[in-house]
Each structure stands twice: as C-alpha cells, then as structure tokens.
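A quick write-up on the structure given underneath.
Missing here is one protein chain; the remaining ones are kept as they sit in the complex.
Labels for the chains are A, B and C, by order of writing; each one numbers its residues from 1.
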Amino acid sequence: MIALTQEVIDVDAVVDTVRRDAAGAVLVFEGVTRDTHDGRGVIRLEYEAYGQMAEAELKAIAADAVAQWPGLRIAIVHRMGLVGLGEASVVIAVSTPHRDAAYSASRFAIDALKVRVPIWKKEVYADGSVWKANAGGIHEPGS
Amino acid sequence: MIALTQEVIDVDAVVDTVRRDAAGAVLVFEGVTRDTHDGRGVIRLEYEAYGQMAEAELKAIAADAVAQWPGLRIAIVHRMGLVGLGEASVVIAVSTPHRDAAYSASRFAIDALKVRVPIWKKEVYADGSVWKANAGGIHEPGS
Amino acid sequence: MQVSVFYFAMLREQRGRADESLHVEAGLTVGGLYEQIFAAGSIGAMSIMYAVNQSYVSADHMLAENDEVAFIPPLGGG
Partner (left out) sequence: MQVSVFYFAMLREQRGRADESLHVEAGLTVGGLYEQIFAAGSIGAMSIMYAVNQSYVSADHMLAENDEVAFIPPLGGG
C-alpha cells in the first residue's frame, strides 16, 4: 500500500498490508504532529503534494527498499491537507524475516521520503504560519 | 507499561501508553512467530520466564533507555505460554521528539531484551520441539 | 512552444496560482524559466529542485514542447 490520503491514517489497516505468517519482525514508524517548535505553539499542520509525482517517488522508494532487502514488505501512507495535533502525518510499516532489515529499511524509507518526495508542510501557529523545510538533504539552508 | 502477559498482545493499547501530543516519532516493533526455521514447519511457540526477574530486567532496560535518550517514552510487553503463528511474541513501543532517538532506543531495547531478560522459547514442530536460543550475546554457541 | 508549469507551497502563494500554461522560447532551460518567473522575488535565493514530466532534472535541462514543469521548493514531508 502506497498512498496519499486526506483522511486520518488507519494505522492498523496499513500494518495489516505487510503482515504475513512468515514475518519475523514488523516495524511501524509514525510521524506525529508536535505541539511545539522553537517555542511557538503549533495549532495544526497543512500538507500539500505534487500528487502524481509524490506517489511515483514513494513507489520508487519502496522498490529501492525491496531491491536492497529481499523479502521486505513495505507500506507508506502520507496525510494531505489539515492534520491535527497528535495525528500521524506519515505511517511506514515494514515486515522482514529478521529485525536488522526491518530497522534498516524503515529508516531508509523515512529518510528518503524526506529528501525526495514532493510534499510540503505548513506549520500554523496562533500568530502566523511558515512553510517548514526538512533538515538535511540538498535543501538544507545554505546549501 | 512493562509487562509479561499470557494473552494476545493488544498492540494499540501498548502504543497508546507512549503517545502524547509532544511526540515527533512513534516506533513500534513487533516480533512475530515465523512459520519456518531451518526448513522445519513451526506449529507454535511456547515461552516461559523467570517472571519476577524478567520484569525487573525489562524495567532496567527501559530505565537505561530513558537515561540515554531523554524524553523517551517506552513500553515493552512480552507474551508467555503458547503463541500461535502470526501472533506477536513481543511488542516494543517508543515515542521520542525526533526519529533518530526512536530508532536507536527501539533497537537498543530489543537487542538488550534478547541478551539479558530471562525468557525462553520452545519451538514446536510437527516432529518434535527444541529450546531455541537467540543468536549473539554471551550465550552464542561456542562462547 | 507551450509548457505547463506547477507551483507549490510558498511558490504557489507568491505566484498566486497552482499552475498555468506558458509560451516559452525554444532552447530555454528549466532553471532559466525559473529565473524568468521568480527573479524579481526574494524567493529567488531559495534552494530549488526541478522536475520535468515528474522526474527530477538539473537546472540546465532543456525544455521541450508540452513539457510538464514543476518547481520544487524545500520539502517538508514526513
């Protein structure tokens, strides 16, 4: 399952797509809206995407991961639009025969997502808003 | 939440104990019964523990992790008794402000659990059973 | 020749629209098109990636008839 969604992410449904009897390890990463950033109170997040390209990039990340860790099953779902406090903006579920690959593949996927999938995040505060860039990657401030 | 349980692990309930608005990352590890090992079909697993000491060791692992990654919240639940195919034998849920710490702390906890928490696993096959030791640690065959 | 151009995030807000069809001279690069559109804005100093037909390309990628161009400001997914 690779998807962008306007709805609250059903984590169990995402994880179920990677389950199987043969799995030794299931690892689920959720990125959750934080309530503060630099001391300003975040009210909500707003995500937008270059939809078709974002889905294609997510699929490419999943394919890269499967090539690198044979036997991997992976699902990635990213929220779009308004995301409230405490709600997941992204869920990445993987299953692998052994836990080493689960940790490596999950980490690979979230790191790759942040640097190559065309998705943008606006943090909305009580006193304004800002488009918030991920740290690292070629978009690092100053690079 | 640190616990040994005879019941099927309610993963959502475990994860809820580490959720909070401030969390940036939630990472959930599930160890799941595999259906084959060395080509023999596993019918089920049976876990037993040195109960009081196992809980004390799990608490010590959690405390070590919190000391190493400030702001960490962690829950560890391990199944006891009969565990069927596809069921989780262990669930480790962590939440942290940033994902680096989530991956590191989760990995630390499962690795430490396998080498210091007094829990034993019997794999039951169609044609017999064997007490199955974890790889690595001081119990590595030959060490 | 005609190209379609997509804007996102702060670029969409600055441009005041999400997409448009533009007539450009043959031989123009994707980086050159960006400079034509945003050179006057303070946003010009921002690190930008370029996509043509939904694949990342470098700034010196030459545009072709009916290309779908997107300017990719700093990403915020995750």
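We adopt the following convention: a residue touches a chain if its C-beta (ideal position, glycine included) is under 8 Å from a C-beta of that chain, and two chains touch if they have at least 3 such contacts.
Owing to the predicted nature of the structure, the values given are computational and were not obtained by experimental measurement.
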* Omitted chain: which shown chains does it touch? -> B
* **Candidate in contact with the missing chain, chosen from B:62, B:93 or B:117** => B:117
* Asked: Of the residues in chain B, which ones touch the absent chain?
  -> 31, 47-50, 52-54, 56, 78, 89-90, 110, 113-122, 131-134, 137-141, 143
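The rule is short, and it goes like this: only the chains that are shown with their structure count from here on.
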* **Averaged-CA centre spacing for the pair chain C and chain A, given as whole angstrom** => 25
* Structure fact -> Separation of the C-alpha centres, chain B versus chain C, in whole Å, is 49
* Structure fact -> Contacts with two or more other chains occur in chain B at residues none
* **Two or more partner chains touched - positions in chain C** => none
